[in-house]
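As C-alpha cells, the structure follows; a few thoughts come after it.
As you look at this complex, bear in mind that one protein chain is not there, while each of the others sits in place.
Moving on, here comes chain A:
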Amino acid sequence: MRLSTKIMAGLGVLTLAATAAGCGKPASSGDSGGSGSSSSKSISACMVLDTGGVDDHSFNQASWAGLQAASKANSSIKSSYVSSNSQNDYTPNLTTETNKGCDTVIAVGGLMSDAVKKVAKANPKQHYAEIDSSSSGSNVYGLQYNTAQGGFLGGYLAAGMSKTGTVATYGGLNIPPVTIYMDGFWEGVQYYNKQKNKSVKVLGWDETKPKAGTFAQSFTDQNKGKAITQAFEQQGADVVFPVAGGTGLGSGAAAEASGGKLMLIWVDTDGCESASQYCKYFLSSVTKGLTKSTQEYAEAAAKGSFPSGNYVGTLKNGGTGLAPYHDWESKIPSDLQSEIKQVASGIEDGSITITSQSQPTS
C-alpha cells in the first residue's frame, strides 16, 4: 500500500517533468472525428527497419520518410514502423507485423532478404516489399538502386571541375552498397579522361583494386572524415566525394577549413537539404531514391495494385542521379553541364556501359 502511494507520487513527478508546463486543454470529448477519411478503404503499410534506428541519417530514415510522405499525400495510408536491434529480430518483426494485419510489410535493408523470403513463403497471401534486395517470391516486390549511374555523373562532374587534376573519394566501410558509388565515381573520371584526353587522378578508390580503397570504418566518426579529407587535400585533391553517411560531415568541416579551395559532392540525399550548413561546398549530390520509390510503392498499394517483381532505380526513372547544383549553378561551366546531360542520356540508352560488379542485376 505504501508502495503504491510512492509509485503514484513518482508517476506524478515524472509526468510533470515530462510536460514542463501543464497549461493545455483537455481534448474535446468528440475525439476530433477520426481524421475524416471515412468512406475510402484505408490500408496499413508497416515498415520493418534494419538496425541503426529510424533516425540513422541513412536508409532507415530515408525509407521511413517515403512512407510518411505517402501517408501525408493519401490519408488512407496508415503507416507504422518497428525497428530491429539485431539480425535476430528480422524474422520475429516480419512475422509480428504480418500477424498484426498489415496490408503490406516493407522490409528495409538487403540483409534481411533471407528472413523475408522465408516469411513471405509462409504467408503467400501477404504482400511484401524489400528495399535493397531483389524480389524473392511472387508476393515480394524488390527495390534496388543502381547508384553506380549517379556516381558516374558525379565522377564526370568532379573531373570537369578539378583544377589540380586530382579528385578523391572514400567510403564508410568496404561493402558493396558503399563501393558501388565509388565504382561509378571512378568510372566517371576514367570516362572523362578518355573523352578529353586528360589524366585526372582518383585518390581513395580504384575499381580494379577493390581491396585497397580508403575507408573510415565508420558512418558516424566526423573527425575521421575530416582527417581523411585533409590528407587527400595535401595530396592535391580539390574535389572529394565522401560515401560514408555522417562521417562525411567531417569533409564539410575540412572544406570550411580550406577556405573554399575544396569542393565536395554529397551522397544519398541532396546535401543542401540534409547537411545544409555545408551547402556552399557541395557541387551536387549523388542521390539514391529511397524516399521517392518507397512513397510510390505505398501509393500504388493504396490504389489496390500491389506492384510485383523488381524495381531498379536508375537515371531514367529517377531512382538515382545528381541533385541540383544549388549555389554552383552559375559557377559550373554550361559546357560541362550539357556534357553531363549527354553522359546521362548515354547511360540511359546504353551507349555508355558501366562495369561495376556491384550493380544490381535483373
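Here is the rule we go by: a residue touches a chain if its C-beta (ideal position, glycine included) is under 8 Å from a C-beta of that chain, and two chains touch if they have at least 3 such contacts; residues count from 1.
In the analysis below, contacts and distances are computed from a predicted model.
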One chain of this complex is not shown here; going by its UniProt record, which of these names is it: "Lactate utilization protein", "DNA-directed DNA polymerase", "Sarcosine oxidase subunit gamma" or "ABC transporter permease"? "ABC transporter permease"
Which residue, A:G137, A:P176 or A:P307, contacts the hidden chain when the whole complex is considered? A:P176
Contacting the left-out chain: of A:T91, A:T214 or A:N317, that is A:T91
Since one chain has been left out of the picture, which residues of chain A touch it in the full complex? 1-4, 6-8, 10-12, 14-16, 18-19, 22-27, 46, 51, 80, 82-83, 85-89, 91-93, 95-97, 99-100, 110-111, 113-114, 122, 132-133, 173-177, 217, 357-358, 360-361
